[in-house]
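Submitted below is the structure of interest, expressed as structure tokens.
With one protein chain withheld, the remaining protein chains of the complex are depicted in position.
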Amino acid sequence: MRYLPLTPQDRADMLARIGVKSIDDLFTDVPQAARLGGTVDLPNHMTELEVERHVSKLAAKNTPASSVPFFVGAGAYKHHVPSTVDHLIQRSEFLTAYTPYQPEISQGTLQTLFEFQTQVALLTGMDVANASMYDGSTACGEAVVMASRVTKRKKAVLAGSLHPHYADTTKTLCKYLDIDVVSEPARHDGLGKLLDHITEETACVVVQTPDVFGRLHDLEPVVKAAHDKGALVIAVFTEPVSLGLVKSPGEMGADICVGEGQGIGVGLNFGGPYVGLFACKNDRNFIRNLPGRLAGETVDADGRRGFVLTLSTREQHIRREKATSNICTNSGLCALAFTIHMTLLGEKGLRQLARLNHETACDLADRLTSVPGVELLTDRFFNEFSLKLPKPAAGVVDALVEKGVLGGVPASRLFPGALEDVLIVAATETNTEADLTAFADALKEVL
Amino acid sequence: MRYLPLTPQDRADMLARIGVKSIDDLFTDVPQAARLGGTVDLPNHMTELEVERHVSKLAAKNTPASSVPFFVGAGAYKHHVPSTVDHLIQRSEFLTAYTPYQPEISQGTLQTLFEFQTQVALLTGMDVANASMYDGSTACGEAVVMASRVTKRKKAVLAGSLHPHYADTTKTLCKYLDIDVVSEPARHDGLGKLLDHITEETACVVVQTPDVFGRLHDLEPVVKAAHDKGALVIAVFTEPVSLGLVKSPGEMGADICVGEGQGIGVGLNFGGPYVGLFACKNDRNFIRNLPGRLAGETVDADGRRGFVLTLSTREQHIRREKATSNICTNSGLCALAFTIHMTLLGEKGLRQLARLNHETACDLADRLTSVPGVELLTDRFFNEFSLKLPKPAAGVVDALVEKGVLGGVPASRLFPGALEDVLIVAATETNTEADLTAFADALKEVL
Amino acid sequence: QSEPLIFERGRTDNTGVDLPEPKGIKTRLGGLDRTAAIGLPGLAEPEAMRHYVRLSRKNYAIDLGLYPLGSCTMKHNPRLNEKMARLPGLADIHPMQPQQTVEGAIELMGELAHWLMTLTNTPCVALSPKAGAHGELCGMMAIRAALDARGETKRRRVLVPESAHGTNPATAVQCGFTTDEIPADATGRVDLEALKAKLGDDVAGIMLTNPNTCGLFERDIKEIADLIHESGGYFYCDGANFNAIVGRVRPGDLGIDAMHINLHKTFSTPHGGGGPGSGPTVFSEALAPYAPVPRVEQTSEGWRLIEQEADADGEPFGRMTAFHGQMGMFSRALTYMLSHGSDGLKQASEDAVLNANYILARLKHVMTPAFDGTCMHEALFDDRFLKDTGVTTLDFAKAMIDEGYHPMTMYFPLVVHGAMLIEPTETESKSGLDRFCDVLEALAEAAKAGEADRFRSAPVHAPTKRLDETLAARNPVLRWTPPVATAAE
Partner (left out) sequence: QSEPLIFERGRTDNTGVDLPEPKGIKTRLGGLDRTAAIGLPGLAEPEAMRHYVRLSRKNYAIDLGLYPLGSCTMKHNPRLNEKMARLPGLADIHPMQPQQTVEGAIELMGELAHWLMTLTNTPCVALSPKAGAHGELCGMMAIRAALDARGETKRRRVLVPESAHGTNPATAVQCGFTTDEIPADATGRVDLEALKAKLGDDVAGIMLTNPNTCGLFERDIKEIADLIHESGGYFYCDGANFNAIVGRVRPGDLGIDAMHINLHKTFSTPHGGGGPGSGPTVFSEALAPYAPVPRVEQTSEGWRLIEQEADADGEPFGRMTAFHGQMGMFSRALTYMLSHGSDGLKQASEDAVLNANYILARLKHVMTPAFDGTCMHEALFDDRFLKDTGVTTLDFAKAMIDEGYHPMTMYFPLVVHGAMLIEPTETESKSGLDRFCDVLEALAEAAKAGEADRFRSAPVHAPTKRLDETLAARNPVLRWTPPVATAAE
């Protein structure tokens, strides 16, 4: 066994030192009935080469995003990640380190988390951020729980254009905490009567921008309406690159901002691992109620700057049943990838990247809407928009697959039974001129 | 430019500090006629993504060895390299370090080279080894030059089954040094009358085992004949894995042993970079005449063990025109890969790996010789053997390509105009049962 | 060797990427353009590379040495796993691609599910939980959903041993439960009589770690399971320590109803400085109907991914996250499982237990084991051996840093005073353990010899001296802010 250093002789010597006869003597506490005679009914060990062949065969059955004209978004985005990012996150010292509970030998992780927190705060226009969550959807749920705790209110209102996975995740998390989560009906054309639902009992309003249909929202009216009733506004995004071009939630007055960081530094990975971003205003009550880890600055015994995990009295390993959340693990390595990519981009690169995404999407929208019968539903968008098709979108997407184009997400896959003729389409800097042409041509053929 | 940290403002500030007006002022020594007006006639810079696409497109036009039943050898061998090897050689500290001329901050490279030298000595059964050469063929040439210097003789005799690229490389290197290199005619059935050519003027005899046709040779008679005339024996190998199963040149009395290390730790890479192994007897005269770098043990100012490059008075940067060779660069990173793979294998793994290779080749030989008209030319071999075919081998190999099998190297590609019906076939641990079947079936079809 | 922050070195007008120039077309942002400066610094690629490489070298890591963190399971992370997870067919696919273009990925999830269910002898697994605590939540929500389905509105009390991980009570509370602590007996296990006394018709269930956080197997586990079931509750098993028994014991045979599995502990996906994790959760027949979506299901045509509650059998309690779970971790964990196989996983558990007992045997004469007898995969000591030395568990741990080792887990579990929990894992060699034990022996002797000052000032050979965590909490500085120019004040 290539990963097991003990030899048979070692094992014999060690058993002798321990003073037992066989390894079975160390498992005597296991009830007799639960002791397996032989091994579990699964294949025995494989060589490296055999494993590679097995897994590669599974991988070969999938269509990688880079291998085709690719326009799938709806919460995860195909962006180019500089090769430096993957090299760095594979450094042994980052990859195989534990949670930095021993700060003296974890400054690498801690300083990068401090950089991450600052970058997230700047990107979202908020004051502070935590050291990452599992992903955007769980960050959204945790934000609602936090808002409830901060406001001591038990109602939350979700916009109808919030990603339905986010809405569902939030409802699940709130389900047994007696937080009443009301979701507006699915709508691609704005916020509808969302503001009318805000009352003196509302802990928070949750609005996504760009929303799941790609539409951008001005949060200022929402903030005004919510604050008038003492409710908080939670801004959500699933495409962090948008913040290089679009006014940030912080600038529009949001209280908490959560989102998915995948678009910067992290690959598609079939949905995970991703990295949840979580930022809020610099309010003592907010900060004491934040979920997840926080890196903070301090000094060592010689007075030199260093970083530690801090305010851990919020957390489960100290506070147990009184913790702000049960979360223990963060998404450290993805946060590192985000930080490195963001450091490579810098403000200049981020703005340029965002601009390119937007321009590509505008170009694509023009081409697709020139296909007869196709109508643009989203008049303000970043790199994703929705189309009304003359046929059910699910069938169109399948027909496009046959043409070698992965042409977006049918809204009905997210909202079962609704919006059957709506197709959600994303474009990024990775789409070439040829990709756009291929998509428009294929769409024309299949409609 | 992502790799260039200077900003326009930096450049202006720096020019000012230097006291010149423009960058052109720093290039005034260039003759006017050679100053380019604009840029060279080549494309301008590309984004990472564009470069990736361009190079990937070239790569996609080739057939990777792992993607087909693959039996090509003749000096380079397809082996499985553990994933740990590539991870480690990509460590920044190994990958981006320079030659360890400053030993205090190069112990990583120096200690691994010391380990490499010891491993090579053990593997070949010789006393000492250097810190690697460019590849096996240049190591062979340098060995002949060294033998000439050590014996003060000017004639070398090469066996007819020495890899012709090695023979040619050796002849080129000796060409202007007035070393008379005589190569026996190509032969796959043994050493012929090689020993008859050894005289009192012969500096060395060069014999490869396993040879380019896969045949194994007992070097003891060669050693006896050579030593009787005061000549040295240089043993050559191109498949280091063979030494896990076959008696080593050292055990058979060779004076110098050189070979290609590619088969352990280094991939195919279309022929390079590879790593030349160079070992010899522990003779003061030999060691003072070794080409290439040597790592040696010493102590630091506190008396603790450390390693340095040593005996550099042999080398060009000290000795200039009196150097043993003009070599400066070694194949450090490939040597590191070799060392790590060898450390993972250990004697136990190496022997098992060698055994597997041999058994696979024996199995393949039986299957192919059961194809009507096919005859085995090599009665003692390791993982490579030669077949006599009823048709010219070059055409057979092309026909096999059409069947999706890369079925070896036609001898005529190595010995133009000769041995047209001979096919050289290699099998390794990477060949599956299905590969062997596919080859035998395809061969039957194309013959 | 202090490394500045990127904010102190980078500039907003510098960048380490090249991108094509935008064409400058009119935006369609509805006037929501971001006009104000953002303040994000950029570094050219060479500078960024150096910054992060240099920072990395301030970290300890399993690739550098033994990481004896009890309960955390820091074992070797094979690089084959990393290589497989990066195959474009696995890394470069989108969760919302049409399913016909990701059949291999769904098959991989199915294969992982098959291994997990077989290793635990359970009929159902939810793959989507993002980490161990998320898996706990998944398990406890299923219990809550099952109780609700039975109309059991009173059962809200969850029994939790005092040795439990902090996530256990925190999770229970998130499911609307209260927790009730069961004390440990003198052998470090659940006090069975105390447990019996706490049973009743308001009990939702028990959360039990097994092997427990003292590194001991709960001998009475089947009896506990029976008692809980008889009293109408469910048995949640915290699978954090599954690595001690995988391949030798199937938790389903012990009567559990739900258990999460930390893929990063048992199946060696890298910890990455704190995450990402992955916490698939297995269920008994009783709880299987309540498992969340998405689910993978085996059909006659292979594995299928079910995304919507309406398409699932039973009554899923909901959705725990966007998309399908931590695919990157699934690829790594499956690679690890295939590499070890049934025989190798068993051997790994055995070696993990053997290594821990070897440490216990070697150190029991100089340190004080918390309990008598042998242990499972981790050895628990308390601080009695430091009595009157002036050296605390914390000091002792920090002194280990100066000897080149990461400290063990300290002050956990809470059931013993000044706990030191040592988990070597199966990927340590005997000679490596001997060196480690030699060091701990020498430290213990140094403490007893009155060298308290050396311990209190430790570490001195680390990238920093001891850091002031109190200051950090009292005056939280959670982000960099630009220095205020004195002239401007």
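Which chain is which? They are A, B and C, in the order written, and residues in each are numbered from 1.
Simple rule for what comes next: a residue touches a chain if its C-beta (ideal position, glycine included) is under 8 Å from a C-beta of that chain, and two chains touch if they have at least 3 such contacts.
None of these values were measured; they are calculated from a predicted model.
Asker: Just to confirm, in the complete assembly, which displayed chains does the hidden chain contact?
Answerer: A, B, C
Asker: One chain isn't shown here. Among B:186, B:258, B:406 or B:427, which residue touches it?
Answerer: The one listed residue touching the chain not shown is B:406.
Asker: In the whole complex, what residues of subunit C lie against the chain that is missing from view?
Answerer: Touch with the absent chain occurs at residues 1, 9, 18, 44-47, 49-50, 53-54, 57, 61, 63-65, 75-76, 78-79, 339, 404, 427-429, 431-432.
Asker: Under the stated touch rule, tell me which residues of subunit A contact the chain that is not displayed.
Answerer: Counting only subunit A, the missing chain is touched by 1-5, 7, 45-48, 82-84, 86-87, 92.
Everything that follows uses one rule, which is that only the chains that are shown with their structure count from here on.
Asker: What are the two chains with the top count of C-beta contact pairs?
Answerer: The chain pair sharing the largest number of C-beta contacts is A-C.
Asker: Quick one: subunit A and subunit C, Cα centre-to-centre, how many Å?
Answerer: Centre-to-centre distance between subunit A and subunit C: 19 Å.
Asker: In subunit B, which residues are in touch with two or more of the other chains?
Answerer: 2, 47-48, 82-83, 87, 92
Asker: Residue numbers in subunit C touching 2 or more other chains?
Answerer: 11, 13-17, 19-20, 43, 45, 49, 53, 78, 80, 82-83
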